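The complex is shown incomplete by one protein chain, all other protein chains being positioned as in the whole.
Now for subunit A:
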Amino acid sequence: MDRVGGWKDGVVLAVVLPALVLLGGCRLEDRETRPDPPVAQALGQVALMPNGIGGSPPEVYAALGRPYRESAFHLSQGKRLYEWFGCQACHADGQGGSGPSLIDGWWNYGPDLPTLYTTIHDGRPGGMPAFRDRMTRDQIWQLAAYVQAMGAYTGSLAAPGRSDRPQTRPAENRLPAASAPLR
């Protein structure tokens, strides 16, 4: 009897302990739906080169732990904002239309976050409207990160959620564009 009990204890240990360890993985990613007002204010302080292309993100961005490009939550928000604020009307799902393609690897202004932020915030002379009065700074960062993720050339562990409707182009969590070119 004793020996059978010991054998059972072993099974319990072998099954329950790993299950407990796995439970640790169930932690929900932190989702900050709205940054503190001072942080939101500071998120606008992008230092750009005089030509409006290239620059450094605000200091608070590093202090926050560079959240936008590395968090699936922010990328998913960016994806939703892309639809909500009508980017599709001119850029389709990234392939471009009356506005340029955002996934072909050719940038008029650039794919780094400060440049993308400024493109969306201030608009660009060739017909890109400014969104500074329509979206919060936080939202513009999310959107900029999403635009960067759409046509990324390097892999990333974070990707936005899958679309419920049929994909018109490779999903955002595909191989980076450099190894599997996008059309």
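To be clear about the criterion, contacts are C-beta pairs under 8 Å (C-beta built on N, C-alpha and C of every residue); 3 or more make two chains touch, one makes a residue touch a chain; residues count from 1.
Note that contacts and distances are computed from a predicted model.
Going by its UniProt record, the hidden chain of the complex is named "Cytochrome aa3 subunit 2" among "Signal recognition particle receptor subunit beta, a GTPase", "Transport permease protein", "Cytochrome aa3 subunit 2" or "Spermidine/putrescine import ATP-binding protein PotA". Only one of A:K8, A:R34 or A:R162 touches the chain withheld from this view, namely A:R34. One of A:G86, A:G127 or A:G155 touches the chain omitted from the figure, and that residue is A:G86.
Contact with the chain not shown here comes from a single listed residue; of A:L64, A:M135 or A:A159, that residue is A:M135. Subunit A residues in contact with the hidden partner, per the touch definition given at the top, are 31, 33-34, 80-81, 84-86, 133-136, 139, 164.
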